[in-house]
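Here's the structure we're looking at; comments come further down.
The complex is shown incomplete by one protein chain, all other protein chains being positioned as in the whole.
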Amino acid sequence: MRRRLLLLAAAAALGGVAFSGDRFWLQFLAKAMIGSILAMSLDLLVGFTGLVSLAHSAFFGLAAYLLAGLTNRFDLVNPVVTLPLCVAFAAACALVIGWLSLRATGVYFIMVTLAFTQMLFYLFNDSPALGGSDGLYVKARPIEGRAAAYVAIWAAVVLVYLLLSRLLRAPYGRVLEGIRGNDQRMRSLGYPTRRYKLVAFVIAGALAGLAGYLDATLYGFVNPAQLGWRQSGLILVTVLLGGRGTLYGPALGALLLAFIEHYGERVTDHWNALIAALVIAVVLFLPRGLAGLVQGAPRA
Amino acid sequence: MSLSLFVLQVVNGVEYGLLLFLVASGLTLVFGVLGVLNFAHGSFYMLGAYLAWWLSERTGSLLLAILVAIPAMVLIGLAVERLAIARLYARDHLSQVLLTYGLVLLFNELQRALWGNDVHGVSTPRALAWTMPLGETQTWPAWRAFTALACVGIGVAMRQIVLKTRFGMRVRAGASNAEMVEALGIDVRRLFAILFSAGTALAGLAGMLAAPLTTVYPGMGESVLILSFVVVVIGGIGSIKGAFFGALLVGLADTFGKVLLPGFASAIVYAVMAAVLLWRPRGLLGPAFEGR
Partner (left out) sequence: MPEALLQTGALTRRFGALAAVDGVSLAFAEGRVHAVIGPNGAGKSTFLNLLSGELRATGGLIHFRGADVTRATPDRLSRMGVGRTYQTANLFPELSCGDCVWLAAQSRLPSSMLFFRPAERYAQVGVRAARALEWCGLAERGRAIAGQLSYGEQRQLEIAMMLATEPSLLLLDEPLAGLGHDEALRIVELLRKVARGRTVVLVEHDMDAVFSISDSVTVLVDGRVLATGSPSEIRASPAVREAYLGEEIP
């Protein structure tokens, strides 16, 4: 399939960069790939289950903050220990927030996830003990060295893609598709849909936590702005830009947005307006995103 | 806490709640009748405040500035509705969230380009620059009382319009079934345009009234927006009565929270919201109609 070759080529190219030793590209692409993990995991919710969640960045931030706490307070750095802990923590938070949020449906759900993400933002922003608005430095990083971090992130992207693809082809994935199409009908067919949605929420949250962990590893720094609704909004933008419900689309959308953000900053002071214009244009004129251009016919 | 301090928090909380009500009522109506989730609503609050400040600097009178700014906000609302919002009717939630999110970014850039990043103070009109005593130790600014009264007056006017006029009847009908309303020959597009502009003006007015109290600064719309969402969730989408009670609840919770638990004030409001949703997943007064 042409698409598979395209993705393989992209993965290989990204992997190859690890050997280049180029400081800028290693840092830049590593950051972009973290965005891909966030985008793919959010696509699971938005594109495949039909749940628009604004809480995604919260799980990203929670895992990152936990890593900071573990290394700074307990001198716990070893990735074998800290990685599962941080991801599990993000998953647990997603379980609680998801269970509460899914009691609401439709737009209520969106607004509840928004409120929770803001609550967490304020919690971290207003507490001096948690670093306040300045954030925290991560004393020691689980993975030292730019190239090593890059490879780890690259491996994570590939694994997340493979994992989610698998999941979506399995019976569980079919259920999500059905829920997105007609939740009420799924219930009358015998599926307790809220349970399945909660599982999706937890998986997405765990993967967002993985991204947060890797981000903190890469930069050695965590701050509250990573948790706000604006960040969540940007992740949604990458999903829409790339093409929701395709998995690879959002992954590429994240890469694209990273490029636009980076070069936009150089071109104009008002690059936020540029992003705004892009978002509005995509919503109005390219609702199926880039993947829609690639695929042509509507997804069956 | 002394009695007069307690009373102070109560009146502050109620006043803040009433301002929130102004903002949230526009949001809940737009969502209830037009079916659009508008993230840019907080930007209107901000624009109102900036306009009030800018005009009051030019004219020397805040009240005059407000009188001029209100119609300006109506026009802005009209423009936004025709150009952007109208394309969101019958679109899915993700599109609505992202389009209005884009509008927020746009308005923020606009504000920065026009007025810069500085914080600006707005002086209260001299006529209302006095304070009234509250108990033995506290005082309360007259401007706050004026604001509260204005909000109550507007709330009452809204109630009368929605319940007692032809226009209000169309609004209520549109809230339950926009297609039917259209089939009956009522110009739904005009109805939507009027409603959206009204919502915009309400949010803007709230910003203008708040300006002397909170100062005018970039990003001021954001926290108000999120709190308005909390109010709408608590009160139920489409319900003005719900917005009223929800706003009072949130206003009081936030005010008392800031005094009693300074570190966790913001968190308290969201905790209240979570509690309400656990008890009533469709808000305290439920949606005015099904299916949104």
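Letters are used for the chains, namely A and B, taken in the order the chains are written, and counting of residues starts over at 1 for each.
In the analysis below, a residue touches a chain if its C-beta (ideal position, glycine included) is under 8 Å from a C-beta of that chain, and two chains touch if they have at least 3 such contacts.
Because the structure is a prediction, the values reported are computed rather than measured.
Taking every chain of the complex into account, the absent chain touches A.
Of the candidate positions A:57, A:71 or A:193, contact with the hidden chain is made by A:193. Of the options A:98, A:173, A:212 or A:249, the residue whose C-beta touches the omitted chain is A:173. Residue positions on chain A in contact with the hidden chain: 166-167, 169-175, 177-178, 181-182, 184-193, 196, 199, 298-300, in rising order.
Here is the rule we go by: only the chains that are shown with their structure count from here on.
Centroids of chain A and chain B (each the mean of its C-alpha atoms) stand 32 Å apart.
Interface residues of chain B facing chain A in the complex, by the touch rule stated above, are 31, 37, 84, 87, 93-95, 97-99, 101-106, 108-110, 112-113, 226, 229-230, 232-233, 237, 263-267, 270-271, 273-274, 277-278, 281-283, 292. Here chain A touches chain B in the complex through residues 46, 52, 54, 100, 103-108, 110-112, 114-116, 118-119, 122-123, 126-127, 229, 233, 236-237, 239-240, 244, 270, 272-273, 275-280, 282-284, 287, going by the rule given at the top.
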